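A single protein chain has been removed from this complex, and every other one stays in its place.
Entry: subunit A
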Amino acid sequence: MSSDPDKMMSKADKMTKLTLTRWSADWRGATELYEQAANGFRASNKYEKAKVALEKASKGQEMQASPWDAAKHMESAAALAQKLSIWNEVADFYRKASELYTECGRAQPASDALGKAARALEDVKPDDAIQLYTDACEILEEDGRDQMAFDLYRACANVYIKLEKFTDAATFFLRLGVAADKCDATNSQCKAYLSAIIVYLYAHDLKQAEKCYNDCSQIDAFLKSDQSRSATRLLTAYNEGDIEEIKKVASSSTVSNLDHSIIKLARKLPTGDVTPIQMNTNDDLDEDDLT
């Protein structure tokens, strides 16, 4: 067995090509050679070639009906592509790996692969990253493992916040709330709702924030929680135009327990002018009316 990776590659390629003398491709041997070639390339820092070798190794494993190994090779190829900053390949490879994992029936690694892809693409191609995060969450939810999806939802919402698309970010927090509700994770649920309200307030959309708060108050767990109390304080402070109170709530421990990006948003509240809104008097009863 020659130790030169290039020679190994060419040998393996010859093994897989169908010619007159070769009627069926020898995938087993070829895959072994591809793997060894890839290791050799990696050792000598020739990442481009290593990536190609890994791709072919993965194909070989697939032909041998072992999707697990194929997926593993795909992931390594994707990691190399990330190092080389070839972004569309990163996305493609990770997607392929995720499909192979799903073939094995393993949802967690599948979604992990998509998560890794999304994380890699967060800065460069945020829209693709969001799509990848959403797909990863769907895979987990189909499998019934909602709890693992929390982190993905949070990461996705962070991307939206970075893109300043606040309604989308709030929507994702509400989706987090739904997932948390399914697994009875009340603390995460309440934190998600409070984050959504803060995001709406940061976008200076007071009506939306109040509507969100009213919707969330339908849920018992949120109504009785600390987060709901902080939300009420914030909203009343907004209604009364009390900036001190807003700052006090933003630096309270309840808010400081949320995600970093939300804490940053909260510290920057209030955005824009806060004018006191007329409170409706609910008392229609006259004090002297003894009926």
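Just a few scattered comments:
We take it that a residue touches a chain if its C-beta (ideal position, glycine included) is under 8 Å from a C-beta of that chain, and two chains touch if they have at least 3 such contacts; residues count from 1.
As a working rule, contacts and distances are computed from a predicted model.
For the omitted chain of this complex, the UniProt record lists the protein as "Syntaxin-72", which is one of "Syntaxin-72", "Histidine-containing phosphotransfer protein", "Elongin-C" or "Trafficking protein particle complex subunit". Although one chain is not drawn, the whole complex shows that of A:Met148, A:Leu174, A:Ala237 or A:Leu265 it is A:Met148 that touches it.
Residue-wise, the contact with the chain that is not shown comes from A:Asn187, picked out of A:Ser44, A:Asn88 or A:Asn187.
Within subunit A, the residues in touch with the undisplayed chain are 145, 147-148, 183, 185, 187-188, 253-254, 257, 283, 285, 287, 290.
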